[in-house]
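The complex appears here without one of its protein chains, the remainder shown in place.
Which chain is which? They are A, B and C, in the order written, and residues in each are numbered from 1.
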């Protein structure tokens, strides 16, 4: 089976929705369950990096890179499914968050200061 | 500051790249560090759901919904940043993963069977 | 090989220390790496519960129970190793935290109120 043509987050969202419907998985896809699944996938993405130095993490082997690529895909798939169920537009949410972060970490204060300011998030 | 106009994952990727460059955060953005940040955000998304019943998780208050929306945005932002650094196209990766999942969870076997088959991922 | 006799957290700590020394793993056991490993294990503990209802999670099969028992052990092992490296006494730390929590969640206010008060932690 060749991969589906997916050229936008919106197409991805609809593909995943169909995928779940076809398997009658909607009953399992409560937001509570999906955030758990998302955390599991985020940890699977953490795993290949746990014993690497930061430098090694910048030079993955082809095999490591492909494994990481699949885990990244899993995170995006669950994130898209969760956002669909909660009626959240991912790009709008990210745009709003970047504006919040820009206010929280003004360029002049954040410059090169990671310990206090390097979060892309504002929590 | 009004939110940036972001109409695609590619635009989001470039915005985040500029955001990090302007703050000289690139040195902190190793893949190892970014997967940690992503896991932290995934857990912050877990937190508002931890004591809710599955049913309650489907009926968030406006305040809960907005908090969850911001955490979802954080996950997407770090995921996009990580994929940028690893030269991974998010939509291509998701399309490939959906094809893998379709083979792993054939419709006829997976129908309504969550315990064995309800993962959208294949790990 | 029969399991080692472990009758206290202190004995466990020394066993794990020897285990790591015998394999020359000390170089990998930085606190940064160990908190990543701990998060990975915590997520592996999350995984068997992700599609269960809260009720089902209270009635695990023998096989599920044993799998969960092993993941719980992994979390304890990494937590003990991390605390050893940071020279933290686990029981003292827990006692201090319970005192903090008791102040934060006074019985009269917290009674049966999970959404605001049910955290055993105070973050």
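General observations
Just so we're on the same page, contacts are C-beta pairs under 8 Å (C-beta built on N, C-alpha and C of every residue); 3 or more make two chains touch, one makes a residue touch a chain.
As the structure is a prediction and not an experimental result, all values here were calculated from the model.
Listed here are the chain A residues that touch the chain not shown: 36, 39, 51-54, 114-115, 118. Residue-level contact of chain B with the missing chain is found at 28, 33, 36-37, 39-40, 42-44, 46-47, 49-51. On the side of chain C, the interface with the absent chain consists of residues 1-9, 12, 15-16, 19-20, 22-25, 27-28, 30-33, 35-39, 41-46, 49, 52-58, 60, 65, 68-83, 85-86, 88, 90-103, 105, 107, 110-112, 114, 117-121, 123, using the contact rule stated above.
Operating definition for what follows: only the chains that are shown with their structure count from here on.
With centres taken as mean Cα positions, chain C sits 26 Å from chain B.
Chain geometry summary: the mean Cα position of chain A and that of chain B are 2 Å apart. Among the residues of chain B, those in touch with two or more other chains are 36, 39, 52-54, 114, 118.
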